[in-house]
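A protein chain is absent from this complex, but the other protein chains hold their places.
On to subunit A.
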Amino acid sequence: MASARISPTANLLRKSRLFALPQALKTPQDPPTSRHVFESKTATLPHPVRASIVTPKSSLARGDWGLKRPLPAKSTSSRSSRPVVRINALDTFEHVTDFESAADHTTTLEKFQELHMPLSLPSKVNYATSIVPRHQSPFESHVDNTNTSKGLEEAGAKQFRHSGPWLAGQTQAEFQSYLKQVTKKKPELLQKLRERFVAKRNAERRKQAQDNGEDLGALGSVEITEEEFQAYLKSLRADPFSLGPVVFELLDLPSPPAVPSDRIGHKYYQSPGTRLSSAEYAVSGPPKTHPSAGLSYTRSHALIYNHPKFGPQAYQRPVEARILRPKGRFKGRTSKAIAGVGGIAVEDLNAMTFVEQGSPPGLAYFDASIPGGAKYWVTPIRASVDSEGRIGLASYRASATAKAPYSIEDYKKPSLTSITDVARGDQRFVPRLDRTRSRGGQSVESRGTEDIAKSLMKTLGSS
């Protein structure tokens, strides 16, 4: 065995935690456009690129993170109660361990897990009908397959990974290099194609024999001459419609995006039906990670939330969302409002293009007068990770029934036309503004009644 032959040092080092840290992923690329993309370099990446590291309390007090040198307390333990760091370099020329806080992604993960959302396969949310597509877990056995999984042999099984590259997402140079690789493998591929041809002919022969009522056991395998095979190749070359599926299956390529409608009349290399687990993957490429991205491992959202007072609830507790961008014209285009839910930017599904009544303040236009910034309550309904690794969250505005058990309400702007209860006059009580407010509402009430009782007793006694 190879593992037995390596030296004890090598064996230990291989098993050590530091060496087990995964390699850094590539940072997400800028979109390939000629327009200038305005992006902050310090902005949180859409997905983590390096592993996050924590250390036990006793070691943290000494700055010991299991690295080349202790990390300074000033930027770790004295800045946060639960410091998490990611390492950019173990040691640099300047004798410095390059690290930074990884709290951005770990906190997002914690917040996401607090939403209790299962992850679904990505699917296009149709805004016109505002019907959210059904939840489909990526952990179901018929979609949770790679190109090497055993479950792929079942009928109708889908996969999220192919061994071949996604041609639609390749640059010219990448495609050329892939083409070179394929040309090198030509003899193997031809052999494979021959096997497929033989199998196809065998199946045809068997079918024919079955139709004619011949003895199936006496059938031998079909012998194929070189001429026949060459003729088959020639027929494939002549007809792109039949060559397309053969190419995709031989090279195990993920299916390309749908053929544009103006090409439908022409000849093109047809692809077989997609085997990718989600139709979105054919449009934007197969996912780089597992479709769940490890964010959540629950399969369904069939949970019941029990309220201690009101019993089981249909909706989970609503989550407060900050309005990042009100709806309206933005860069010359009308767009939906964007809200931040648990550190994830979400398009407001309910927002209509017209002016609506009773929408939370700050959603239609930017309002600086709202204390603490504009926020409203939402109920998340669907979460998925797209092929670039971004979390896609869909949420509805929390309904009144969802909010009622927790006695939460959207912020109401004091209107100039409304009259307060005090001013309306049906309340026979003038608030004492000069008295310091006591803490609990209940204690005020009880004292109030006590006072009333006492004053009543006094008046009775005096009379």
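Methods note: contacts are C-beta pairs under 8 Å (C-beta built on N, C-alpha and C of every residue); 3 or more make two chains touch, one makes a residue touch a chain; residues count from 1.
Operating definition for what follows: contacts and distances are computed from a predicted model.
Only one chain is not pictured, and the protein name UniProt records for it, out of "EKC/KEOPS complex subunit GON7", "Mediator of RNA polymerase II transcription subunit 8", "Uu.00g024170.m01.CDS01" or "37S ribosomal protein, mitochondrial", is "37S ribosomal protein, mitochondrial".
Of A:66, A:294, A:311 or A:373, it is A:66 that touches the chain left out of the display.
Against the chain not displayed here, subunit A makes contact via residues 7-10, 12-13, 16, 18-19, 58-59, 61-64, 66-70, 89-93, 95, 425-426, 428-430, 432, 451-452, 454-455, 458.
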